[in-house]
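The complex appears here minus one protein chain, its other protein chains still in place.
Let's look at subunit A:
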Amino acid sequence: MAAAAPLCLLVLLLLGPGVWGQTEPPRDSLREELVITPLPSGDVAATFQFRTRWDSELQREEVSHYRLFPKALGQLISKYSLRELHLSLTQGFWRTRYWGTPFLQAPSGAELWAWFQDTVTDVDESWKELSNVLSGIFCASLNFIDSTNTVTPSASFKPLGLANGTDHSFLRYAVLPREVVCTENLTPWKKLLPCSSKAGLSVLLKADRLFHTSYHSQAVHIRPVCRDARCASISWELRQTLSVVFDAFVTGQGKQDWSLFRMFSRTLTEPCPLASESRVYVDVTNYSQDNETLEVYPPPLTTYQDVVLGTRKTYAVYDLLDTAVINNSRSLNLQLKWKRPPGNGYIHYQPAQDRMQPHLLEMLMQLPASSVTKVSIQFERALLKWTEYTPDPNHGFYVSPSVLSALVPSEVAAQPVDWEESPLFNTLFPVSDSSSYFVRLYTEPLLVNLPTPDFSMPYNVICLTCTVVAVCYGSFYNLLTRTFQVEEPSKGGLAKRLANLIRRARGVPPL
């Protein structure tokens, strides 16, 4: 009895924390973020990132309870012993020359690369099964990935997450450039999100707007990351990213004012209740420089400055979890307005109509000092009708010269003068503003060599045809219609007898 009592106490102590344990803090968290970047060419890039971090070691324990981390991907990690997985589906190409450096670029089509754990014995087998399973999850033809399009890079594609050794035999990389991205790939991607296009930033993900873009890239990245600053244990991070570039002329009808409604046909109403952080960043770097070109409405409550991709950038921050941001208007529709349009102020273009009117292009530009501006136009050569060629087509065809009308700032201010008093050379162009003078310049005319047909060909063709017809048809005609008749040689005749007489006289044998 006495021994039983401490035993009972011991049992109670062991059971105590198990039965009346307080609810532990949730072990996964979601952060969502949207970065809107106006690009130098007038287009707008929007990059969504949804990051779910799960503080658990998937390899060690049998996990059966999934909260924010999607079960489909969690089971994938544990079944195929993945260390990292990166899958991207892209349509279009990021034009670095016009748009600048991207945060994360992906190749056109589908790209899949994965690092497996050291415990995997047959990496190729796991890779094949992994691509099949992913093709079912994302509705893409990733099952076409096999040894003919898989490589094992030996120096690049180092792990992006935590790694204690980099034996490249556990890395596989494959690209399917022919893969198409469409709504059927976006639908399962959206379903992996905890708030799944119902609340938060994911309400903006509407397929008919997202695919009407110059560049569309959606990706899934899974990697182990440090759980805290000490980095003693691993958390699994799932990042779902989506980058789109809206074309200024297709979506914006040429105007460069952007708003969330024009881009996505939706506005933001509430943050995702499962997210610990939900922010929209707008790149306003041009705002703080000269010219005051970009204006963001509603004005941001905070800004964020950092060195991003090598340059210092300023971002306007809108925190959806902050109730002051979505206040009485119940929805957040960010608007970007250009106060003074950068670069080209006015463009007028009238395309040509064949055999009716020519191309007309007028542009008003502000040329920066000490700089070189090049304007180039691409053209194609057409084939004319044969009556439209001049007698000397090999000379080429002329394109009229272009006209440059410029207001050049003068070094010395000019005075407006009376035209009757001043010499004639100074009164060609009226002077309205004394600080600059007007000048009209012309470029050289362009001589374009058009493809010229060989005008001697009709003659050659006629000769050849006539020869062929004469030889072939003529021979057949003769063969078919020529008859042979036997002709008796005529015996005599007066002329013949006379000729024989003369010949006998000469001593020549007779006819």
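Note that contacts are C-beta pairs under 8 Å (C-beta built on N, C-alpha and C of every residue); 3 or more make two chains touch, one makes a residue touch a chain; residues count from 1.
Assume contacts and distances are computed from a predicted model.
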Undisplayed chain, where the name is taken from the UniProt record, one of "phospholipid:diacylglycerol acyltransferase", "GPI-anchor transamidase", "Integrator complex subunit 14" or "Nuclear transcription factor Y subunit B-5": "GPI-anchor transamidase"
Residue of A:37, A:91, A:218 or A:240 in touch with the missing chain, whole complex considered: A:91
Touching the absent chain when the full complex is considered, from A:35, A:210 or A:275: A:210
Which of A:41, A:75, A:105 or A:135 contacts the chain that the document leaves out: A:135
Selected from A:96, A:166, A:390 or A:443 as touching the chain missing from the view: A:166
Subunit A residues touching the omitted chain (full complex): 17-19, 21, 24, 27, 55-57, 61, 64-65, 91, 128-129, 132-133, 135-137, 139-141, 143-144, 154-156, 158-164, 166, 168-169, 178, 180-184, 187-188, 206-208, 210-212, 226, 230-234
